[in-house]
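As you look at this complex, bear in mind that one protein chain is not there, while each of the others sits in place.
== subunit A ==
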Amino acid sequence: MDNWIKLPGCQYITSTKCSFSSLELNVYEEIKLRVRAEQGNDTSSWYEVISFIPFEKAQIGPPEVHLEAEDKAIIVNISPPGTKDSIMWALDSSSFIYSLVIWKNSSSIEKRTETVYPRDKIYKLSPETTYCLKVKARLRSPRKVGVYSPVYCINTTVENKLPPPENLEADVKNQSYVLKWDYTYADVTFQVQWLHAFLKKNPENHSHKWKQILDCENVKTTQCVFPQNVFPKGIYYLRVQASDGNNTSLWSEEKKFDTEIQTVIPPPVINVKSVSDSLRVYIGAPREAANKPVNQHYPLSYEIIFWKNTSNAERKILEKKVDFTIADLQPLTVYCVKARAQLADDGWNKSSVFSDTVCERTKPGNTSKSWLIAVICTALFAVPVVIYVVKVLLKGISYVFFPSLKPSSSIDEYFSEQPLKNLLLSTSEEQTEKCFIIEKVDTITTIEETNDIDEDHKKYSSQTSEDSGNYSNEDENSGSKTSEELLEQKMI
C-alpha cells in the first residue's frame, strides 16, 4: 500500500487552491496527490491526481533584477528564479541563460534583445536617458522558458569626462599575450584587469575577483604585452581603464579571451578521392604546430578553390562540412583542389593560408563505368561457361566425327588452365575494394591510455570493496575488458 503523507500547507483549506512550496521532496521523482472534501465527520472519496514529476511540470518564474547605471552602460545583477534555497532549481543555478529586452522609455519601438550573464553590462547606450528593461530566464536542457520579470527602469548618468577604451583585441604571440585597444585621447595611462570566464556563470558577486595585470600597469601606449604565466590557459575576460591623473574613465567593454586560440589558423589538410564524375573531398585536421595541439573553439568554414589542370579558370565554393562532394565535373579530367579554413562567424575575419594543392583525375562517367563493370562481370562469368560449352561441343564433334580419337585431354588442359590463369591475372587490377569495418556495438571501445585510469580504479575499488559491498564493481569489470578493447582498438 502507498504511504500517503499529509501535505503541509494544504490541510483544512477553504479555497480550491493551495501551494506546497515548502515540501521536502525529490523533485525528480514521481509524486501522486489526492484531494478530498470534508465537512464535519463526513468525507468524500479521494480524487487522485495523475502522477507527475515536479521538475518536468515546473515553470521558471521571474528572476530578480538589480540595476546600476553608468554613462553609456547599465550594470545588471540578476538573481536566479526561486528563492535562495529553492529545491526545484538546485542543480541549475549556474545553468540559467538570461534574455534581456531593453528599450528607451521614450520610444518603446526600438527594442533590443540580448543574452546576458547573471552579472553583466549592457553597452552602447546614450547618457542621461531613461531606459527600461525586463529579463527572463531559460534552460537549454531540458528546454524550459520562464516568464519575464517586471519592467525595471533606470536613468543613465551624465557622460564621464574620460571615455573608456574601445575595440579590445587579444592575441597570442610567441610566448606572450598581446592586448590592443583604441583610445582617442593622448597623455593617459592605462591599467588592465582579468577575470576567469567561468565566474560569470555564477550568480554571486565577482566584482572583487578581477585581478590586475602588473605588466600593464600605467602603460602609456594603447597596447600591452604580458607573459603567458600571468594566468593558466583557459578562457578569460579582459578590461582596460584609462586615467589622466585627475580623472579615471569607466571600464571598457569586457573582452572574452581564449588563450588556446592560435593567432594563425593553420591550413587544413585535404584528401581528394575521385568517385565517378565527382570528387569527394575530405578536410582533415591540421598537423600539430610546435608543441600546441590544434584547438578550435569556434566553428570553422572552408573556402575551396578548384580548377581544371589545363585551364586557369578557378571555381570557388564555401563549405561548412568536412566531408563533401564536388559534383558535375567532366569525367577523365585532372582537377586540382586547394582549401583554406575561416572562422565562421563573429566577424573575426581570420583565415588560414591555403592548404597544399591536391590534384586528382576524375573517373569515367557513371554510365560508361557501369557498362565497363557489366562487361567485365559478364566476361568473368561467361568465360567458364564458354569453355564448358566448347568442351562439350568438341566432345560431341569428336564423338561424332572422330570416334576413335581422344583429343580432349590436352586441349582440355590447355583451355581450362591457361586462359583461366591469364584471365585471373588480367582481372586482378579491377577497382579497389572498399573495406568497411564492422564491429560489435555492445561494448564501447577505448584507446589504450585508459589503462592508466584502470589501474587507479583497481587500486581504489580493491580498497573499498572490503568496506562496503555497495560500492559497484564496474571498475574491476572494465579492467578485464582491456583485451577486448585492444582488439577493437586495432579495428579503428
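As a convention for this text, a contact is a pair of C-beta atoms (placed from the backbone, for glycine too) under 8 Å apart; a residue touches a chain by one contact, two chains touch by 3 or more; residues count from 1.
Going forward, contacts and distances are computed from a predicted model.
Trainee: Among "Eukaryotic translation initiation factor 3 subunit L", "F-box only protein 30-like", "SKP1 component dimerisation domain-containing protein" or "Interferon kappa", find the name that the UniProt record gives to the complex chain excluded from display.
Mentor: Its UniProt record gives the name "Interferon kappa".
Trainee: Tell me which residue among A:Ser141, A:Asn174 or A:Ser311 touches the hidden chain in the full complex.
Mentor: Per the contact definition at the top, the residue touching the missing chain is A:Ser141.
Trainee: Which of these, A:Cys18, A:Ala37 or A:Ile53, touches the one chain of the complex that we don't see?
Mentor: The missing chain is touched by A:Ile53.
Trainee: Give me the subunit A residues in contact with the hidden chain, please.
Mentor: Output for subunit A: 26-29, 53, 55-56, 90-95, 140-142, 196-198, 201-202, 232, 234-235, 271, 282-285, 287-288, 293, 295-300, 320-323, 435-437, 441-442, 444-453, 456-457, 460, 463-464, 467-468, 470-472, 474-475, 492.
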